[in-house]
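Okay, here's the structure, questions in a sec.
The block that comes next holds subunit A.
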Amino acid sequence: MAVVDYQAPQSIEDAIGILQKTDIKSKVMAGGTDLIIQTKSQTADPVRVVDLKHIDGMMSYTLDDGGMSLGPAMSCAEFTTLDDVKAVYPGLSESAYLIGSTQVQGRASIGGNLCNASPAADTIPALIANGAQCVIEGNNGERVVAVEDFVTGVAQNCMASDELLKQITIPRPAPGSSDAYLRFIPRTEMDIAVAGAGVSVTLDSSGKCTAARVAIGAVAVTALLVREAAEALIGTAVDEQALDAAAAAASAAAKPITDRRGTAEYRTHVVGVLVKRAAKIAAERARGVK
Partner candidate 1 sequence: MLSAACVEVDPRKRLDVSMAMVFFSGELQRFTGEEKTSVVALNYRELLGELHNKYPDLKNSEITEMAIAIDGEIVHEPLLELIPEAAELHFFHFIAGG
Partner candidate 2 sequence: MTKVHVTTSINGDETEFLCEPHDTLLDVLRNDLSLTGTKEGCGSGDCGACSVTLNGRLVCSCLVLGVEAEGAEVGTIEGVGEADNLNVIQEKFLEHAALQCGICTPGLIVSTQALLAENPSPTEEEARYYLAGNLCRCTGYDKIIRAVMDSAETMRGEG
């Protein structure tokens, strides 16, 4: 795609109006760190960029007892400085911190990461682990989709061409809950995840796990919510056996490919290791948070 037109609507209505034009294909832009790379080639078909960053609410957030409502275009650099959010959703904050370099985080957004829908996206497993909901606005009003159903395939999401992601809402975790996100990369920074794991757990006063969500990334066409892995944790004290069982369940659910970043066999093994480690951190955080 080659950018032939740039629009910066001031409201969601204006944005949707532009998206409905059919003269040129439109692409929504938040941070643009994926989009601009994809539109480098001058010989591909032309595209109109619709920049959402000037629309109220896109770059801001609210956090209260009910949970968080996040503007999808807020940069990760800004999101990771929000200490109040970090206290409630440490794993989600970690995942935003791990996307690319400091410079990339200065632009990249959680909404963009979600809509770009790379199988290896860092924030999606963390969003799934936290039970995030996607508020979508289109010509015929608003609809809400659970994040695990938002991404429908490699670089595909469930929105029509004239719909946009207005808000990401995340419920306030039940008391005794916390989350963690880990990913594996060969270096210490900058790489795309070879495997990723987002885990949230809720522990009761005795330390027994009463609820859990385990999501894995980069090991299938989309991030996966792995029920069996969660069930391996629920009812246990999140001890070694439970962690090993959760890891095994995650590896079993993985359907990875072999590419320049890792073999299928390697990803299957490592995603289990990550689930085990992330669940352990989440549990330690949950115990600490009471």
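Following the convention adopted for this analysis, a contact is a pair of C-beta atoms (placed from the backbone, for glycine too) under 8 Å apart; a residue touches a chain by one contact, two chains touch by 3 or more; residues count from 1.
As a selection rule, all candidates are chains of the complex that A comes from, given by their letters.
For clarity, every value in this text was computed on a predicted model and none was experimentally measured.
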Checklist entry - Thinking of the complex as a whole, which of 1 or 2 is in touch with subunit A? => result 2
Item to check | candidate 2-facing residues of subunit A, complex | outcome: 2-6, 8, 31-33, 36-37, 39-40, 42, 49, 51, 53, 75, 77-78, 100-104, 106-107, 188-190
